[in-house]
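Worksheet for the structure shown next.
Here the complex is missing one protein chain, while the rest keep their positions.
In this document, chain identifiers A and B correspond to the written order of the chains, with residue numbering beginning at 1 in each.
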Amino acid sequence: MSIEIRNVSKKFGEVAAVNNVSFSVKDGELVALLGPSGGGKTTVLRMIGGLEVPTDGDIFIRGQRVNDIKVQKRNIGFVFQNYALFKNMTVFKNIAFGLKIKKWKRADIDARVAELLKLLDLQGLEKRYPHQLSGGQRQRIAIARALAPKPDVLLLDEPFGAVDAKIRQELRQWLVHLHHDLKVTTLFVTHDQEEAMEVSDRIVIFSKGNLEQIGTPREIYEQPANEFVARFVGVMNILELTVRNGLARINELEFPAHGLTEGQKMRIGFRPYAVQVSPDLTAYRHQAVLRHTYFLGIMLRLELVLPSGLILRSRISKEDYARMGLADGQKVSVQIRTYRILSKEEQLGDEVATTYETFPSLGEGI
Amino acid sequence: MAGAIKSRIAQRNVASRRGVEEPPLAKWTLIAIALVFTLVFLLLPLANVFAQALSKGASFYWQSLAEPDSWSAIRLTLLVAAISVPLNLVFGLAASWAIAKFEFRGKSILITLIDLPFAVSPVVSGLMFVLLFGLQGYLGHWLDARDIKIIFAVPGIVLATVFVTFPFVARELIPVMQATGAEQEQAAMTLGANGWQTFWHVTLPSVKWGLLYGVILCNARAMGEFGAVSVVSGHITGLTDTMPLRVEKLYNEYNAAGAFAVASLLALLALLTLAFKTYLEWRTQREYELAERAIDSENKPAPK
Partner (left out) sequence: MLEKKYNPLPGFGLTMGYTIFYLSALVLIPIAALFFKTFELSWPEFWKLVTEERAVAAYKLTFGAAGIAAVINAVMGTLLAWVLVRYDFPGKRFIDALVDFPFALPTAVAGLTLANLFAANGWLGKLLVPMGIKGAFTPVAVVIALTFVGLPFAVRTLQPVLQNLERELEEAAATLGSSRLRTFCTILMPTLFPTIVTGFALAFARAVGEYGSIVFVSGNIPFKTEIAPYLIVIRLEQYDYHGATAIAAVLMIISFIILACINWLEVWSSRFNH
């Protein structure tokens, strides 16, 4: 294990920022800490880095308990959200700073900086100052600076938060390649679920200081542990059903009662791709009107309105859309292929109702 | 001051004429009033200092400065500034580090207290030290018994000068340090730097211009202080007269040209201070503009 967090809590005065969180990161893994703002993910990252002190619990890096080890001695690389480049130093001096502190020899420093500049495509920028660089370049220099002293783990706080959308896309790819080349254990914080899905080996999801789920992107998407995760990662249709006459219903939709009795309530959720659409009005049981089509690249999201006014969101490929000859305002028939029970009235635990047969390609309009 | 510079740049980026300007007549009248006022009220007094200083010729001017009593006043002024400016510099660094980099209760009260000397009349500042250390003061007998002289001696002049120049460095540094935040320091620490290394390599270089600015203002006031020093110095010619006190003495001795000669050195100091201040502002503005330009170029894809 490269990093292990055991029962860690952090309180700021009365406010609990992190609640009894435990997880571990394997050697060489690329892990995302994902969650909404204020969810505690940055606090966890800063505690691992030694920039915050946990109120409770233990933190291990490479098997060694580091709670009482100062930030300077943890041998971590930390990349700050706004990079925190030393404004008064050139790119070279920024990258060399950690090596000078560690009293490396001049020749070794030169070699290491040159190596990193090459690795990060930054050759020729050695003599520039941070204010003479673009956002993407600053980002990579911050990473180069953190990597220079060969840290055991690399910690990144919202690494792509401060650059614009197009560069963010490039940098993501680039981080994956870099990680692939270096194999350094990497932990990064993000609030962007798409980013976490695309980049990481595993995702740790936080909300309000609690660890909600940990798993591979696929596990998180296919088997969300609870409604929060289901809603936070990707688009989810969520319905609240009431059992009447032996079936769980909302408006014209009916589902099995799953053991509930009359009048009890149940919440279910299903991904847009589980909603099947056909221009043939007899193909499926329910009728609906295609109110609006959202273009999300190669995938399209359809907003369907049932006669009762209930709205379902579906997702199909461009090719299928064209093949079926769909258009806004058209009448279609729909069915819900699979769904998950999110919670039942008498037991708020989660259970798997059905498994999904197919897993859609990630990255496009999840 | 940093805020003023930033906003000055922001202002320049806004197109200056957008159909909401005064009629040209009103505009040029206002400009004319401003020009006449500043030239008569500010430039004329300055020119007068040098004109009067040289009114009896260059040789008299040099003689006035080289006169032993004036020369000793110049030395004393330099000495007092050389002691009090570094004292307030160290204080300014300590205070701004504590205030800008940490959160604690009562911060705004502390800042107000640091500014307090600006609200006290210089004469009153001097009086306070007389009340403490003067012969009839609270510590007077104790000091007298040990033959320590503070009032009517150099230590009193230094104390009074430190008091009146107390806030200069701190109040310039606090906003600059607050603006740079604590992230650069934290980054240095994750790279293994200890507190002193962090301060020396990261904090100090990033606030150096603000620091210099504060030191320049502090120095100008330290060398030019009159009221507070006048109360504690005792006006012993050749011993406790600083340059401003020397100016007064020469003036009272009806040696106007001599007074103006010493005054011209102080006016020169003021001019240097202004020139330096203008240079620093220009520099900060340029750095800010470069940063702006870099942000603009962010939209270009990073070279692959």
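Following the convention adopted for this analysis, a contact is a pair of C-beta atoms (placed from the backbone, for glycine too) under 8 Å apart; a residue touches a chain by one contact, two chains touch by 3 or more.
All values derive from a computational prediction rather than experimental measurement.
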item: Contact footprint on chain B, counting only the chain that is left out; value: 3-4, 7-8, 10-11, 14, 16, 18-23, 26-27, 30-31, 33-35, 37-38, 40-46, 48-49, 52, 91, 93-95, 97-99, 101-104, 110, 112-117, 119-125, 127-132, 134, 136-138, 159, 162-163, 166, 182, 185-186, 189, 194-195, 198-199, 220, 223-227, 230-231, 243-245, 247-248, 251, 256, 259-260, 263, 266-267, 269-271, 273-275, 277-278
item: In chain A, positions touching the absent partner; value: 12-13, 17, 37-38, 40, 42-43, 46, 50-53, 71
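What we mean here is this: only the chains that are shown with their structure count from here on.
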item: Chain centre separation (chain A, chain B; CA means) in Å; value: 52
item: Complex contact set, residues of chain A against chain B; value: 49-51, 71-74, 76-78, 80, 82, 84-89, 97-98, 101-102, 121, 131-137, 140, 145-146, 148-149, 163-164, 166-167, 170-171
item: Chain A partner contacts - residues on chain B that touch it in the complex; value: 180, 183-184, 186-194, 197, 201-202, 205-206, 208, 287, 290-291, 294-295, 297-304
